[in-house]
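Heads up, the thing below is written out as structure tokens.
Just one protein chain is left out here, and the rest sit where they should.
First chain written, first letter: the chains are A and B, and each begins at residue 1.
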Amino acid sequence: MKPIKALGIATMLNEKVLDVFYFQISESDQNKNSITKLDEDAYSKLADLKDLKIAENKEIIEVNLAEDKKIEDVPTAFLKLHLISLKQFKPNELNLDNIFNVLETLAWTSKGPMMLNDAQKELLVSKANGSNFKINSVDKFPPLTDYIIPEKVRIADTARVRLGAYLGEGTTVMHAGFVNFNAGTEGPNMIEGRVSSKVFLSKGSDLGGGASTMGTLSGGNDQVVSIGENSLVGANSGVGISLGANCIVEAGLYLTAGSKVTLLDDENNELKTLKALELSGVSNMLFLRDSVSGKIIGKANNTNFSLNEILHVNN
Amino acid sequence: MKPIKALGIATMLNEKVLDVFYFQISESDQNKNSITKLDEDAYSKLADLKDLKIAENKEIIEVNLAEDKKIEDVPTAFLKLHLISLKQFKPNELNLDNIFNVLETLAWTSKGPMMLNDAQKELLVSKANGSNFKINSVDKFPPLTDYIIPEKVRIADTARVRLGAYLGEGTTVMHAGFVNFNAGTEGPNMIEGRVSSKVFLSKGSDLGGGASTMGTLSGGNDQVVSIGENSLVGANSGVGISLGANCIVEAGLYLTAGSKVTLLDDENNELKTLKALELSGVSNMLFLRDSVSGKIIGKANNTNFSLNEILHVNN
Partner (left out) sequence: MKPIKALGIATMLNEKVLDVFYFQISESDQNKNSITKLDEDAYSKLADLKDLKIAENKEIIEVNLAEDKKIEDVPTAFLKLHLISLKQFKPNELNLDNIFNVLETLAWTSKGPMMLNDAQKELLVSKANGSNFKINSVDKFPPLTDYIIPEKVRIADTARVRLGAYLGEGTTVMHAGFVNFNAGTEGPNMIEGRVSSKVFLSKGSDLGGGASTMGTLSGGNDQVVSIGENSLVGANSGVGISLGANCIVEAGLYLTAGSKVTLLDDENNELKTLKALELSGVSNMLFLRDSVSGKIIGKANNTNFSLNEILHVNN
């Protein structure tokens, strides 16, 4: 990778870094990884921070990232998540190994990130004095829009997109949609289902309401799913295989890697039966469950799906 | 339509209207549409606003709506959404054409609505000084309860009901529920699934957890779905056709308009097979997928479904 220099505001708990908000990312002239705290003289000259008051529990840090190694510290974890969400790297291009061990579970609150026991104490104080204290999430990963607002993207409920999501222009994530870190969309796309970690949708595709893309983190699946261009994954359906371009999965059909698919020709004659996995990534497929025989059918997709332009053009 | 006069508080960005909160709606004596800014003398006498401090970026506006035309401006868009949520009009009664073009994508934040680049700047400031700034949504439509709290309704997670939703008394929208603008319920109803734009449920019906009502905005469907009285759309099921009264769709079954339904008589003899679309709006139907033959079955519904009164009576 080309070396990257990133300036960030870190939330500190004594010497521990809780999170980092990166406000400036540029090329670096360093050839190895480093993390440095800037002193007040150094950071007060930065254009971005000029005239800003820096809170006591904040530090300004400079991170140089030259080698894409396993993650060993919080600033690097947050930097890699930023780099994906800033669309400098696509999902699966950066090494995110060890991120679950490095990131602690924090309470993400109306007073910023904090340790769980501190948040429990704040609850007591706020209940007593009637002040406003809200815990939005107890998690290792914060929401994307606590850090980055991608351009020309709609996110109906920001709680449902993690930092580390890659959202291309023209993407709409509806209320039932979800995008994990290290996953995303090329854009434009309609996302009303769940985009699991490592999953990527190419432009023009629609993940219907409640639709599932099988992930590899839990549940025992080991196929990394991707969805090609102009495909439609119907409402309440799911895929455990990749789809090529111009595919349709019927609403309500869950196509696991092990599903047996009966292939039909254009006259609806049965050609053969094979595992869905063997059709992974094939374009122009229509998958449905025959409502008379109960068979899962695969055939040529002769209808062209396209996104409703009105929903995405003016994002 | 009878002419309507509405008084609202508009959030301004220079001369641009970002949103309008309407606090008084009455009959109008104007016979054409108009939008007027009130000056301080005029609005300081309004009973609702007396003793209230009006912020610098707020204007008080009077909107007269006499002709229900295509939407051309933000105040009219917000007024029509209010009128539906105030239950003065049912879904599909007002002309909402062009609303996606008129409404800009905004960041809906703890400091009110703002442009995305302003929100990104606020993020920087708040990360530096440790203040509380939260972006709840990046969308064209805000949540209903940022404007209107319907009586005798429960909404477990307010992020999931848009302004423009019509929620009848006794409606409960659970955490997995969702109600789009220009859609809703007569009440009482239990909503644990997704009510797409234009969809309406009559009283006594239950949309189960994760259940889908196929919309017409994306995904290629052109049937406007409605659900009759006392019907049950089972958990994780879905409908691409309308249901009449007293129908049940089995949990997990997605009935698209093109599904072939085998009709059975009361002795379970097969009568004929037809497309689900031909059964759209028919009452007293039970739809299920036979768990031995795999066929989608339609038959007379001989069990009566009714809502659990405890969950809705005391809303």
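One rule holds for everything that comes next: contacts are C-beta pairs under 8 Å (C-beta built on N, C-alpha and C of every residue); 3 or more make two chains touch, one makes a residue touch a chain.
Source: prediction; values computed, not measured.
Q: Touching the hidden chain in the complete assembly: which of B:V153, B:V239 or B:L264 does that?
A: B:V153
Q: Given that one chain is not shown, which residue among B:P91, B:G187 or B:G210 touches it?
A: Per the contact definition at the top, the residue touching the missing chain is B:G210.
Q: Among A:M1, A:A42, A:L124 or A:L271, single out the residue that touches the unshown chain.
A: Answering carefully, the residue with contact to the hidden chain is A:L124.
Q: In terms of residues, what is the contact footprint of the unshown chain on chain A?
A: Given the touch definition above, chain A has residues 100-101, 104-105, 107, 116, 119-120, 123-125, 127-130, 132, 134-141, 159-160, 176, 178, 194, 196, 210, 212, 214, 217-220, 236-238, 240, 252-254, 256, 259-262, 273, 289-290, 293-296 touching the missing chain.
Q: Taking the full complex into account, what residues of chain B touch the chain not shown?
A: 9, 11, 21, 23, 48-49, 52-58, 110-112, 136, 145-149, 151-159, 174-176, 190, 192, 206, 208-210, 232, 234-237, 250-253, 289-295, 303, 305, 307-308, 310-311, 314-315
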